[in-house]
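As you look at this complex, bear in mind that one protein chain is not there, while each of the others sits in place.
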Amino acid sequence: MKQALFEITENKKIADNVFLMRLAGDTDAITRPGQFVNVKIGGLFLRRPISVCDSEPGLLTLIYKTVGGGTKRLSEMQPGEKADILTGLGNGYDVSLSGDTPLLVGGGVGVPPLYKLAKVLISQGKHVKVITGFNTAAEAFFTKEFRALGAEVFVATADGSEGIKGFVTDALSAAGEYGYFYACGPEPMLKALYRATKTSGQFSFEERMGCGFGACMGCSCRTVTGYKRICREGPVLCKEEILWR
Amino acid sequence: MKQALFEITENKKIADNVFLMRLAGDTDAITRPGQFVNVKIGGLFLRRPISVCDSEPGLLTLIYKTVGGGTKRLSEMQPGEKADILTGLGNGYDVSLSGDTPLLVGGGVGVPPLYKLAKVLISQGKHVKVITGFNTAAEAFFTKEFRALGAEVFVATADGSEGIKGFVTDALSAAGEYGYFYACGPEPMLKALYRATKTSGQFSFEERMGCGFGACMGCSCRTVTGYKRICREGPVLCKEEILWR
Amino acid sequence: MAVKSTSVNLCGTELANPVIPASGTFGYGYEFAEFYDINVLGTFSFKGTTREPRFGNETPRIAETPAGMLNAVGLQNPGVDKVISEELPRLAKCFEKKVMANVSGFCREDYVYTCKKLAECEQVGWLEVNISCPNVHGGGMSFGTSAASAYEITRAVKDAVSKPVIIKLSPNVTDISEIARACEAGGADGISLINTLLGMRIDLRRRRPLLANGTGGLSGPAVFPVALRMVWQAAKAVKIPVVGMGGVSSAADVLEMMCAGATAVEVGAANLVDPYACRDIINGLPDEMEKYGVNDIKEIIGAAL
Partner (left out) sequence: MAVKSTSVNLCGTELANPVIPASGTFGYGYEFAEFYDINVLGTFSFKGTTREPRFGNETPRIAETPAGMLNAVGLQNPGVDKVISEELPRLAKCFEKKVMANVSGFCREDYVYTCKKLAECEQVGWLEVNISCPNVHGGGMSFGTSAASAYEITRAVKDAVSKPVIIKLSPNVTDISEIARACEAGGADGISLINTLLGMRIDLRRRRPLLANGTGGLSGPAVFPVALRMVWQAAKAVKIPVVGMGGVSSAADVLEMMCAGATAVEVGAANLVDPYACRDIINGLPDEMEKYGVNDIKEIIGAAL
């Protein structure tokens, strides 16, 4: 965990209500794909947690959806502006459990953290398949970026305007075999995936947070192994420990 | 009264803790010297009232002192940034009463509104004398600007580091004869001047304001002619109607 | 976008929309008429009026706070006779609707006297009886913090006038439901809340309270969550209409207040920062309703109870 000032180098719309922001700053505290950062936005009290899409030494890439006043203001920030960010939050995905044929499944703004994850797994020589799900083609993003990494990509849209018509679970048969999976997305998607998958895997959860670093107990959940804080012992939980509410 | 968006064209320090800001925007509602504007500053709830130093069609000049968080933020605003401003507030000075030899007396940030007043009076062919008072030379400003208008200027500093040592009242004898006066500054200065002057004149008062346009009754005062709102029937009161508290 | 209906019915009178500028932030209306045509408003609640003229508290009366402000004006007003002889005729020139007459007092007789006089005015559509102003020593505070005196004032005013009486409640109480029920039992046609929360700032240079009055009333967005909670509690406690207020500054805030049980919504401090606030909120209602699938604004009143 580290607090640092980042400089925005790029902030652009990449799909309907979806923005990509690149920043320069100290990323040393980010150690695993699937971790998140907590961004201070002018005029708002609480920071906004955003999953890390990509990070390299000194470089941070975030993808976020404009859902309310906070993310709207974020989308209006200009290159050159500074942002106060807490980095290296949460446990992130455990890549050691991936096996040789991991499947990555993301829905909407659950897709971004899978990018860094795919990058790491592919660099380890794994054969990576990715399923991304969106409401409609206009909201889809990162298909070619995943392909550029060398992943096999399957896109599902609820209205059928791109790729397979339906939810990410409807793309499972097209994706074929996999030995393990990693997922990120809205809870209903994660729940459907939990039921539809036969192998073990890891799920990344969202919750409203106070601090993002374990102090306020605002984002607790029950698991097989006891109470966990989504921001600290999460956001990634193993399939076997999940207790759906 | 008018609400308008102004663009900052210049924002520079002109003395210790004193800044001059030039803005471009609709100044039509400003009809008299001594009026003020009310500036919305990001992150703060209430607007900040600032007296008009100068205004010409489309151009507004403000001088303000950094006294707290609000004016500090104002001082950090950059050219090109926009500011939401209510203009044309307050009664302003009545120049019709000036006579031929008016004396203008300002203390600290009470000096700025006298600039536009001097400009108007001089354009009407009046012989204008100006006394400005500051704590120390490093806080003094606008001496040469008043002279460039054609006014006779007397500077007083409390520590004697520039001009006459003492308060503005100590400069009265040096300034010599005058037929009427206009004053703006902190209340103790106004009170001292009230006692030290023999002629009639007008005083511009300061008060903490809620709205700045007469709605909240936050800045009321008692006068000989009844209760008045500093923001609406003021900030300028004639000597004869003042009831000191 | 489907046609949006924003009209509500407040104690028998139809309002074009639920947005009502709150007393003490809108003067007697005509200052705002210089900024826009105030007939776009459903109505507005005029400056708190007392039996006798009042200067109010000494200055400073205003202090800034995070996302809000403190005021300790102390009910400055010209007194009910001048309000009737001067302010209302002046208002008639720029406002053709019924106005809400806000009344304060320091004893039962004051309230009855002032309410009776104002109820006789054709322009007055509702009486809003402030039993909660926190600024006046020995004043309204006591009525609004006890169920018994809230009942007593309500009953006395109701016995004296036939126009709808809305009792404006103080939030500085342990149990707002109890006070709301007392007003209902006293015959109130409606209640409005919240008045300001009692607060304070200290001037570190003088090491004294910043306001001349010592304490003042907190308003602005800062208090919105407290206001919303109290409206929700009060709306659950009574059957009469509830007028919600406290930190409302957007069309979305209006909808939240209505979901919490408000039939109409007053907007206060926002008017002081942005004179166009109420006009802009009214104009923003249809888009905000569309966003949340609301066609008739009446359907969300109390939806979250």
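Side notes on the structure shown:
All chains are identified by letter, namely A, B and C, in their written order; residue positions are counted from 1 within each chain.
Here is the rule we use: a contact is a pair of C-beta atoms (placed from the backbone, for glycine too) under 8 Å apart; a residue touches a chain by one contact, two chains touch by 3 or more.
Just so we're clear, the structure is a prediction, and the values are computed from it rather than from any experiment.
Shown chains touched by the missing chain in the whole complex: A, C. The chain omitted from view is touched by exactly one of C:33, C:160 or C:226, namely C:226. Annotation: of A:131, A:189 or A:209, A:209 touches the absent chain (contact as defined above). Within the complete assembly, C:218 is the residue of C:131, C:153 or C:218 that touches the hidden chain. Residues touching the missing chain, restricted to chain A, are 1, 3, 40, 44-47, 70, 86, 207-211, 213-222, 227, 232, 245 (touch as defined at the top).
Annotation for chain C: contacts to the undisplayed chain at residues 63, 65-68, 70, 145, 172-175, 197-202, 204-205, 207-209, 215, 218, 220-226, 228-229, 232, 247, 252, 255-256, 259-260, 291-292, 300, 303-304.
We take it that only the chains that are shown with their structure count from here on.
Each step here moves to a touching chain, and the least such steps from chain B to chain C number 1.
If you average the Cα atoms of chain A and of chain C, the two centres end up 46 Å apart.
Shared interface positions of chain C, defined as residues touching 2 or more other chains, are absent.
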